[in-house]
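Note that this complex is displayed minus one protein chain, with the remaining chains in position.
Just so it is clear, A, B, C, D, E, F and G label the chains in written order, and each chain counts residues from 1 on its own.
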């Protein structure tokens, strides 16, 4: 495989690594690990790690961790969020984003969001298990929510949390439906529909279990709020 | 048309009026007006009015009101709930059921529930426009909710209201999804799924816009709570 | 992990155990075991067992049973209902709730409902395999159904059982769709739609396979009927 | 337009009337009126009437009745079933098919089934408004059901009627879901799924509101039962 | 467990075997094996075998075969159709039913249909792999199709076979959608919708992969055609 | 409104007419009339007519015809296909495309396809009402089908026609599902799924009722076949 | 009707106007006009206009405009966006938000978004008819997109626009699916799914046709970017 870089990407036949991305969007490329062939995965990790001095992958398995570790010994793996990363030491974080979950089972997705935002330089405040069936737990944290530049609200089952938070705060709420639940939750569709149909203002939605996407947008908003948008 | 009554029903060829129902279930027959042919509707109203001295129809149109009024001049019509009824004067009402709505547009369904329960002898406390995007409106009425034998929670759009109420009260919550909303609400399916997937305990669900069904079950529960179940 | 209790909950970082719940709703917290991390599960069982002297978990696996048993040797496990519990001896049960199933395969869900209600102090009468394709089996038990404060009707496939029972009794019917069936049953959606669209009065519905939810509501109704609602 | 008949059909450019059908299937062609252009409709009625001395159309409107009547004055129209037909006088009918409905609103579809079967020479016994929420009405007619060569069971809402009838009889049950209902009935899909998932044996299903299809199959079965299948 | 038989069924606590069925419907009870607990399955097989001298189960696994064989050594198992049965020797078969499939992968379902009908005494003619993409294979068998009392048409993917057969024959076509296919076939829903929406007359539909149901109805029709309906 | 043309389009504020399209794709811009504001529609018709000397719009209403006629008196309207066009006289047509329909009600969509392809210079052979329930009509035209460069197969209800044609011909079949039908046809979804899941080779699919899209692709294929692709 | 204000809302029986909202969220209450009873609508407009000196309603009809105009003569109505408003003169607008549409038919929704954001004090740059089938139109405006604090991307049919824009810009993209299209667009569901499944980063989604929601969130982000978030 002859690799060449021009037109703003590295040609690898089976992939075209977008080297223009950081210039264009302000974010380095992140690797979605699930479903990638072993050799492809390892090479892409190496390419990005060599160029950037750090690397970040989502939806990684224990097996993929072992494979990548052989080439990049510094790499670390978090089995809850399934994030496989090496982060430059001493990176500064700015601003204030809250990540809230309705239940304990939503934490895997919430951690994907939180650690993505942290990797991109955002301060995160975690607020877990504050679902609407015991409202006093959420209301006791109202100040925390109102001080954030942005709130990521993660919920499965009926997914009502973002609607309630949306009614309490000034700044945007990113709603993340999760596949947590059973029966007529349809793998997260129920929570997705709840969030899309919310009566609260200031709520936008990402795909089911898409913690990464929420962490990315929250970083964009947080940067703008901290005067680092441009 | 030769009408005969035996086997616990009146044979009318196109209908079999269930005269055994009151004995069996404790509730007189109610007429679902929508889609009934004019002559059928009028005859069924007369049959029941003659037998019972009162009569109650749901989903009636203005035109059906005019038709029935010609035969039963005492009949009254409420254009909000679309209920067409004549109720015996001086009926006693017992117990305490709350009917709550998320928004103003849910009132049509809520009134169907409330007036059904009232017709069957239940005291109703109305609590309208207490949706979760402005939670202080609901929380200021917590005592009212907690004193009810049963709460009927009516909501469209994302339908989060029953989950929040379910977390606040001791007694059953009957959740009624409404078709209020637009876009991905799918005529009420979004709210229905929210309610079916609720993380709160004590919540059961009826069909979209089925105020009548909620009023009926609330009456059953209220009667049991007041010692009138048997 | 520093645990603290205030604002009505125990803060455990990954969970906030709702200690105010019993006061607020009259029911102790129950543990949904499925999907919980091992260490979280065990700690939550211990916390609740220590506070309450008894504990009740649903959707538990054999492996979870083994784990919890190491810390709480008295715990017992029922592989049919997948309930993992220790119940205080000598608890009184009141009232009368019938749990009926359409077929044999619905018994797992029915037992979750029955044992939940029993844990919360309700007398249960089981009536299994009385589906509508052999109606004489159900009709021979009409008296049993009519004497209950509430009937829980559990059915998969076409889910017609609650409609038929609803037409026979005075008191509320809680319909539980199950995922039993194949083909166009869509994991229980067919039975759910049947029950939501029932032509019978007095029927409300919970999520697919949600025996726990049905047992909870039946207990609320049974308490009200026995004058223990408040 | 030059019309020619060969290859077993009449070529009309916009239609090819299947003149081989009666030979092949034992049934004359029937006209589905809805959506046909006026001139096309009238010409097709004339063509078939001229060839066969009788003609039968389904889903016709009052306007279409008026149009066809100008060319075929003998034609009659039934606004309930929306059937537009002229039937040769003195036709013999054989056998015994029951058409049952759950409610009054299902009669329109039931009449399409009944009159189709009658047109094709079948004796029909009508049994209307015998839905499962008042089971005594159906059970009082058990003998009638058991004597039929075939039962057409027509139901909307939750569509449980065919399951109950299927458990009572020896011969085939043709289930016809109707679009009667509201909310999560999805225009008849709920009833269709109920019938497709029936736990009863001997039940097969046709399209929502397809009374014609049910009447046709019932006629096939009735002819076989009466020794007129070949 | 004390077993008793009265009211037309054997009470086994977890099951009520419908002993009145043969009298009522003309068919002995058949066992749906999938999902039954081992002990329940074995006991039900024994009960029916003892009473009837033969027994028939569908959707059985190899493991269930081994279990039942310990108690009923004569039992046989067909891994294609997953039927587990013992049939009385020398049973007479009557009439003529064709079972046709679109492809080779549909044979598993077709054999469930064919062997069910054979168990109930029907002569079966198998016609496999005659799908519409190579129409000459089907058309070369037109005589076979036209001589049957009833045709069972089994197809997955787009499910067009019953429509084409329906246009060729006089007698009823039972359409069986299968879950064969991939992508937007939705586990057989695509074929089911095709069959429900067929433009051909004389076609009725059973659940996805429900070979048993088709074999049962075909037997009913075949009996009527052979004068054995009553 | 100041209009300017550069970057390959005419800027009209509410629209950007793509003047580069003919160069890029070989096809002039066509106007989708439905939903356009009156003034917008008329101006866009004029702009294109002025530039090209001809113009072609789909999904037009009678009212839109009247409006456009005031500005472009030569314009003609076909109420069946709802096409509003003025075509340069004496245009040459090449090649051979067949447009086939299953029924008479599918002709509206078929004409949109046929006239689109004719406008773009393609010879069309129409073959209407050759649905699979009377297969002899289709088979009598096998030669016509096999000589086409491409077949457009238009069908509603169960949509089986393209599968059957796909098995008979060498060249591509463009399948167009229509919304013709009722009940579980879901506005054409049933036919769409049938076509997407076809077991026949050489079949590709366009949107429901999208005659225009089919006519466009058929023209592309026809041009390539006639050596006019480049 | 006795109106009282306390607990942060005005009690109007059928509505509870949330007077605490501006304090809590930084946005005054906006009126969703569709479905409101005439008298309710007019009174709510008056209440808010009296308190705030300006008022803003969405989804209003011409009839509602006429009604409100009788009480608030200054009110204006835009038939494209269906916005009914009176805005204080001389309001300052800040920042920079782009509203882009794929086609002309999406402008109605885009204007709801644009005018909402303008009402709340945001500078809007409109970029209409830049859909992906003529990519040069969009690419010629790349600079405009890259300078915005936030882009609102409005698209129906296949809804690909936000994915393409997301790949070009640094700041958040709010995706608004519209119901524009036909056939398998399912009233906007197709576009909604496209947007939710986007492979581009920085894209979040609101409900179908929810221009208001997009304008609200864009204002929140724009305020943060301009240092007016708190």
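Here, a contact is a pair of C-beta atoms (placed from the backbone, for glycine too) under 8 Å apart; a residue touches a chain by one contact, two chains touch by 3 or more.
Because the structure is predicted, anything quoted here is derived from the model rather than measured.
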| item | value |
| --- | --- |
| Hidden partner chain, touching residue among A:20, A:38 or A:62 | A:20 |
| Chain not shown: contacting residue from G:26, G:95 or G:183 | G:183 |
| Positions on chain G where the hidden chain makes contact | 102-103, 131-135, 139, 157-160, 163-164, 166-168, 181, 183-186, 189-191, 193-201 |
| Where the unshown chain meets chain A, residue by residue | 7-9, 13-16, 18, 20-21, 34-37, 40, 177, 179, 187-189, 192, 207-210 |
| Residues of chain E (touch criterion as defined above) contacting the omitted chain | 80, 104-105, 107, 128-130, 134, 136-137, 140, 180, 182-185 |
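The rule we apply is simple: only the chains that are shown with their structure count from here on.
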| item | value |
| --- | --- |
| Rounded Å distance between chain D and chain G, as computed from the means of their C-alpha atoms | 50 |
| Shared interface positions of chain A, touching two or more other chains | 134, 167-168, 183-185, 196-197, 201 |
